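Take a look at the structure below.
For this view, one protein chain was removed and the others were kept in their places.
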Amino acid sequence: MDPKEEIKKSFIAAIWFMFLTFPIMVVRVDTIEHTVTWRWERLIWVGAAFFLLSFIWRRLLDRKLTGPSATDTAPAHAAPRWKHLTADSRLKRPALAAAALFFLAVPLLFSWNKTILVTNALIYVVIALGLNIVVGLAGQLVLGYVAFFAVGAYGYALLNLHYAVGFWSALPIGAALAALFGLLLGFPVLRLRGDYLAIVTLGFGEIIRIVLENWNELSFGPSGIDNIPPPDFFGLILNLRQTHIAIYYLMVVLTLLTILVVSRLQHSRIGRSWEALREDETAAQAMGIDTTRAKLSAFALGACWAGMGGVVFAAKQKFINPGNFTIWESILVLCIVVLGGMGSITGVVLAALVLVILPEALRVFADYRWLVFGAMLVLVMVFRPEGLVRARRRVYAFEPTESDKTEGP
Amino acid sequence: MNWDYLLSLFMGGLTRGSIYALIALGYTMVYGIISLINFAHGEIYMIGAFTALIVIGVLTLAGWNGMAILLIAAAAAVVYAAAYGWTMERIAYRPLRRAPRLSALISAIGMSLFLQNYVRMAQTANFLPFPNLIPDFACLKPVAHIVRASEIVIYAVTALVMLLLTLLVKFTRMGKAMRATAQDREMAMLSGVDVDQVISLTFIIGSAIAAIGGVLIASHVGQINFYIGFLAGIKAFVAAVLGGIGSMPGAVLGGLVLGWTESFFTGYVSSDYEDVFAFLFLVGILIFRPSGLLGRKQTEKV
Partner (left out) sequence: MNVRISGRAPLMAAIFLIAFVSLWTACSQKEGAPVASEQKNLPPIKIAVVGSHSGDLASYGIPSVRAAQLVVDQRNAACGIAGRRIELLVEDDVCKPELAANAATKVIGDGAQVVVGHICSGATKAALGIYKEARLVAMSPSATNPALTQSGEYPNFFRTIASDDAQARLEVDFVLGRLKAQKIAVLHDKGDYGKGLAEFAKGFIEADPRGAVVLFEGITPGAVDYSAVVNKINQSGAQAVIYGGYHPEASKIVSQMRKKAMTIPFVSDDGVKDDTFIKVAGEFAEGVYATGPVDTTRNPIAIEAVAAHKAKYGEDPGAFFLNAYAATLALVNAFEKACATDYDAIVKALRSEWVATPLGIIRFDERGDAIGVGFAMYQVQGGKYAEIK
């Protein structure tokens, strides 16, 4: 584009944002002390920043629209090589081995609390993979997924408190309990689609949290449950740090198990019926797929991972209260699934690691981190709407279909 | 039966419901046109209220008073909220128009987080008192426990907004274009409707209405902070779905029904489970009417 035109556009953008941010950035009214502070210097910063940003923004947007080859020649050459490299199965094994080695070595490489942080991230990997079944594969937008997490966590805490149920038996029980709640939610919403489903499930998540807050006799209300025992590892007597490391390895195993089961499910008969459901419910039904069964199984099989994650979370945390299970957790998990590229297991794993660890890494920015986090969500979605890793579907036909051609690399 | 009490709950529900309705209108208009749950819509309502507060602060210090402040503040809130709505659409939603719908939702969530924290950092995290702009008239003293002047203003303004919006959508050229776009975007484009312009306008109108709601409720309750938009936004979303998302009369009806439901449930049962009941009520309605109270029944094309 003409540089003059470019500068003009950026200038207009800068002026616009200076106008837009003027009251909130520049004026600060204290209605308590009845003072007004004018911070004019900020106006200049905003103007300068948006002048520059608008160049970058247009550049990136152009590139996204026209594809890499049109604006920039370098990636055009790199793309096939890159594809060649990654398609090479000889590289896949060492890469996987390196990843496995890394995860095995985490407690040795990093300090205690960082190990815990990675454990947290792995818990989110497991529950995000569960939500991935519901949202990514079956295409049912669920906004109250945290409810199943809460069911698992409270399930273990309460069963242990009242009936002294141990961690290892609680793990499958928690999963089953969550699956049961999945069915419980699934039945009334069978007829609902899309956004109606989203708001009802959001309500479901809130209902579970509010009940936990109010029903003291069941859940001890907002003060929560403390002294939840950690898992027993072969009767070994471990100190706290060793327990946390053991829980870390437990989570590694559980994550592998989840990945294995979910990827097997994905390509099974039921997995294909989920994908059919996602693409077009009516067509799926016409093709003879039992959509009721497909939906309910997606809810149940998706929920059970959250239940399992909840049990581990409670055991690791030792203390839970309803504050752990707010709508923001549901939103975080959904962001992981979408950011990772819906339906892609690798994507979900990466996104969970990024989204859980990033706010901690952004601690340097302290107060700014949520601002940055919000902006990043927008930017990633604008420039990579399919998520970090685009889900690839196994192609069964030999001939490439029309949709594959238009998809691009 | 205590009629005074019943009436006071009814009026309280109407106040809440009117606010929900004003926010829900924006949700439902945007949804009707681009099928996007604009999660950041509640933040626009908050920004409207904050802008009004800032303008009031500056004008009060400059020695103005009375009705003039109220009008200027409200106008500034409306203009700025509309500007934010328009910009938000340009940045966060327009590039995503052809992307999967969930990506746009995540973008909206990111926008919501961003705007909340933007106001928190640039202004304050604390609650700020919002001056009561609508005086409590002396003639209303005897019924103060039932209804206050600011509430009457809320009812009146909501009704007026409804009326103007209906006129706009029904009888103007732009309204026709909006309806056409909502029905079938491709077809509207082919018949010469500037769809981009229609979408921008939808965001502008929706945001302006939300800002009116923000100013009214802030003046009624008397305090605001950066987080007021989130819960109000979710409730308004519930209202929009309850009424049938995409339907404007539905949004208003949904808002009012939700307001009354909450008010009467709190009044006669318990506010402990107020939100639980609101959501269960929603589920109940949706089971019998899966497209909400006034929603069009969706016919699926195969």
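Order as written gives the chain letters A and B; numbering starts at 1 within each chain.
In this section, contacts are C-beta pairs under 8 Å (C-beta built on N, C-alpha and C of every residue); 3 or more make two chains touch, one makes a residue touch a chain.
A quick note: this is a predicted structure, and the numbers were derived from the prediction, not measured.
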item: Candidates B:133, B:177, B:193 or B:232 - the one touching the absent chain; value: B:232
item: Sole residue of A:213, A:275 or A:386 that reaches the chain not shown, by the stated touch rule; value: A:213
item: Hidden-chain contact residue, picked from the options A:20, A:43, A:117 or A:252; value: A:117
item: Residue among B:165, B:217 or B:253 that touches the chain left out of view; value: B:217
item: Touching the absent chain when the full complex is considered, from A:7, A:98, A:183 or A:287; value: A:98
item: Hidden partner chain, residues of chain A it touches; value: 32, 82-83, 85-87, 91-92, 94-96, 98-99, 102, 109-114, 116-117, 120, 210, 213-214, 216, 221-224, 226-227, 239-241, 244, 263, 317-321, 323-324, 344-347, 349-350, 353, 357, 361, 363, 366-367, 389, 392-395, 400, 404, 407
item: Sites on chain B contacted by the missing partner chain, in the whole complex; value: 2, 5, 8-9, 11-13, 15-16, 19-20, 125-129, 136, 141, 144-145, 148, 217, 220-223, 225, 227-228, 230-232, 235, 262-263, 266-267, 270-272, 274-275
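Rule of thumb we're sticking to: only the chains that are shown with their structure count from here on.
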item: Intercentroid distance (Cα basis), chain B paired with chain A, Å; value: 29
item: Touch list for chain A against partner chain B, complex; value: 16-17, 19-21, 23-25, 27-32, 34, 36, 61, 64, 135, 141, 188-189, 191-193, 195-196, 198-200, 202-204, 206-207, 210-211, 214, 281-283, 286, 327, 331, 334-335, 338-339, 342, 367-368, 370-371, 373-378, 381-383, 385-387
item: Residues of chain B touching chain A in the complex; value: 31, 37, 47, 50-51, 53-58, 60-61, 76, 80, 83-84, 87, 91-92, 95-96, 99-100, 102-107, 109-119, 121-124, 128-131, 234, 237-238, 241, 245, 272-273, 275-276, 278-280, 282-283, 286-287, 290-292, 298, 300, 302
